[in-house]
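One protein chain omitted, others in place.
Chain naming follows the written order as A and B, and within any one chain the residues start at number 1.
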Amino acid sequence: MDLSAINPILFVAGFLVAATPLIFAALGELVVEKSGTLNLGVEGMMITGAICGFATAVETGSPLLGFAAAAVGGALLSLLFAFLTQIALANQVASGLALTLFGLGLSALLGQSYVGIKPPRLPDINFGPLADIPVIGPILFTHDIILYLGVALVAGVWATLKFTRAGLILRAVGESHDAAHALGYKVVRIRTLAIMFGGACAGLGGAYISLIRVPQWTEGMTAGVGWIALALVVFASWKPWRLLLGAYLFGGITQLQLNLQGAGVAIPVEYLAMSPYLITIIVLVILSRDKSAAPACLGRTFHASS
Amino acid sequence: MGIYMKLTTLLASAAVALGLATTGYADGHEKTKVGFVYVGPIGDGGWTYEHDKGRLAVEAEYGDKVETVFVESVAEGPDSERVMTQMALDGADVIFTTSFGYMDPTINVAAKFPDVKFEHATGYKRADNVSTYSARFYEGRAIQGHIAGSMTKSNIIGYIGSYPIPEVIRGINSAFIHARKVNPDVEFKIVWAYTWFDPAKEADAAKVLIEQGADVVLQHTDSTAPQAAAQEAGNVVTFGQASDMGQYAPFPRVSSIIDDWAPYYIARVGAVMDGTWESTDTWDGIGAGMVGIGEISDAVPAEVKEQALALKASLADGSYHAFTGPLKKQDGSDFLAEGETADDGTLAGMNFYVEGIEGDIPN
Partner (left out) sequence: MIRLEKRPQPSRAFSLATPVLAVLATMFFGGLLFAALGKDPFIAIKTIFWDPLFGEFAFFYRPQLLIKGAPLVLIAIGLSLGFKAGIWNIGAEGQYIMGALFGAGMGLAFYPAEGFYIFPLMVLAGAFGGWIWAMIPALLKVRFGTNEILVSLMLVYVAEQFLASMSLGLLKNPEGFGFPGSRNLQQYAPAHNADLIAGTGMHWGVVAAMIAVIFAYVLLTKHRLGFAIRVTGEAPRAARFSGVNPTRLVLFCLGTSGLLAGLAGMFEISGPAGQVTIDFNVGYGFTAIIVAFLGRLHPIGILLAGLLMALTYIGGDIAQSKLGLPAAAIQVFQGMLLFFLLALDVLTNYRLRMGRTEVA
């Protein structure tokens, strides 16, 4: 055993990257849930974003265009969910699961000719002398632009929800769609926009995996990140900054586990792998005292004349 | 019991009706039908992808004398049993089942279709119409170990394992033995990913190993994630796994182990065609071409490359065995005496590290 082998600076920098797909996907879902809709199709939208982004980046040679295409792809797929749940008033749990199934199949079909290809690489931003600052430099100033976009988006969502009229309306719709409707807000339209935002974010998260973290395309490569994102939203009790913290915690546990193994610490891997989920449950129990956390209309179907 | 007998006869007579009762097919159907059952999608870029390349090689070899069919992403258990039965009913003459977990289902279905040949990959149960085949990937690991031990400067070699099973442990031991041979100071850092397939986790594992000082990373997982991580780090050597991963050549990928099932599949289908098929247990390595060694790139120093090729040649012609004594187990007890080589039984069930590897095998 040699714990000195673990370099804390690289460890931190590592989980910042590992957490980024989670941040995107979970943040999108947070907005969706704030509007009172539960979309369990995150995994399906992520994997669709992963292939849309990958294919576009390969064809155009531009990773940034790839990310744009991933956002569009995710948002388009989420429209299916919006149609089912907002127009056809179908059950959200079942629609979300169906979306995941569909997305996994669709992405595999789209990706058939992209196996074994290396995508163009998105370079890290050059911060010049900032990157040379001890400790902080390598942790904070050695990443690609999308990673910073993720953090900025957290701040943006936080500010929007807290300070803007749009955020207020979104929350109102999530708390009581009937009241919001009575006040003249277009509940269906607002929720559809929220769902599309969620889809775009999930798509970006998926593309971050296929273009930066791995980078390659293989079927089913998101390997369950979308489900973890769902847990993370609850873990964060629908608060953007807590979500950021939670994503680092979730990402950090995997990194820590691998680091400990590398350092020769005999740890029961399966039990450590369970820990994020167990911690989420514990957090849920603690949070349950705070009844205001969850949007009151979460998962409920809205129909104007009812 | 009576109904069971009836069903068996029914299944068998259905098979006969389709004209696949004998090996010769003098009875009308001209094309030899070959079935493949895959555990993953053919787009996995690794295990299943390579098996499917073998299938395409069979088609290329025999042209319109064969017809191949496949079903991908078949879960082990009852789903696989159903798919195999379906292929047999549809007139397959030989069925390749390409995952360890298909072992018992293959045996079950084979018992119901005595005239259909079955080929099960990586298992150990056989019958009159069931052969097994597997590849001696550990031979390739020996070459990787040699190159890794020669090229490491930090003397730390990282190893990404999937699950702690004999196949993987054998590879670790083989690589370690040959790395130590050329570099007595070398150490292995082993990280278990506990997944067959999760590219993001493989990327993490590779990064962690690199951060902890490894400048060579060996992987027993099939994605290119570790290659990309190594490329980003800049000075880390990697090896392709399952497929050549040539898109990362000449560096960081300096060589590779390629699963090459084509020669075997072509030979076995040929045997079915000319009626010479027999139940066999095949465990082929570099010599028979089942384990391909991807081109050793020029990033490898010339003399190391020469030694690696010599090692490859000696493994191929059988003059050298990757597990040759004297070797001790991790706990210091004797494994192989001077000049003794490991028998296949020991290799197949290998569940211990050799002397010098640190850490325990998780269980």
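Operating definition for what follows: contacts are C-beta pairs under 8 Å (C-beta built on N, C-alpha and C of every residue); 3 or more make two chains touch, one makes a residue touch a chain.
Quick caveat, the model's predicted, so the values are computed rather than measured.
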Touch with the omitted chain, as defined above, among A:Leu3, A:Ala152, A:Ala179 or A:Leu278 = A:Leu278
Thinking of the whole complex, not just what is shown, which of A:Val93, A:Ile136 or A:Ile267 touches the missing chain?
-> A:Val93
Options B:Val58, B:Val74, B:Val94 or B:Ile258, residue touching the unrepresented chain = B:Val74
From B:Ala127, B:Ile165 or B:Ala288, the answer for touching the chain not displayed is B:Ile165
Interface residues of chain B toward the undisplayed chain are 1, 3-4, 6-7, 10-11, 14, 35, 41-42, 69-79, 81-83, 85-87, 89-90, 100-101, 104, 108, 124, 163-166, 194, 348-351, 362-363
For chain A, enumerate the residues touching the unshown chain of the complex.
-> 38, 40, 80, 83-84, 88-91, 93-95, 97-99, 101-109, 112, 182, 184, 219, 224, 227, 230-231, 234, 268, 270-271, 273-274, 277-278, 280-281, 284-285, 287-289, 291, 294, 299, 303-306
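The working rule: only the chains that are shown with their structure count from here on.
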In whole angstrom, how far does the Cα centroid of chain A sit from the Cα centroid of chain B?
-> 36
In the complex, the residues of chain A that touch chain B are 5-7, 10-11, 14, 18, 21, 108, 111-112, 115-118, 209, 213-216, 218-225, 254-255, 258-259, 261-264, 266, 268-270, 273
Chain A contact footprint on chain B (complex, rising order) | 40-41, 43-46, 49, 158, 189-192, 194-195, 197-205, 207-209, 211-213, 223-225, 228, 243, 247-248, 358-360, 362
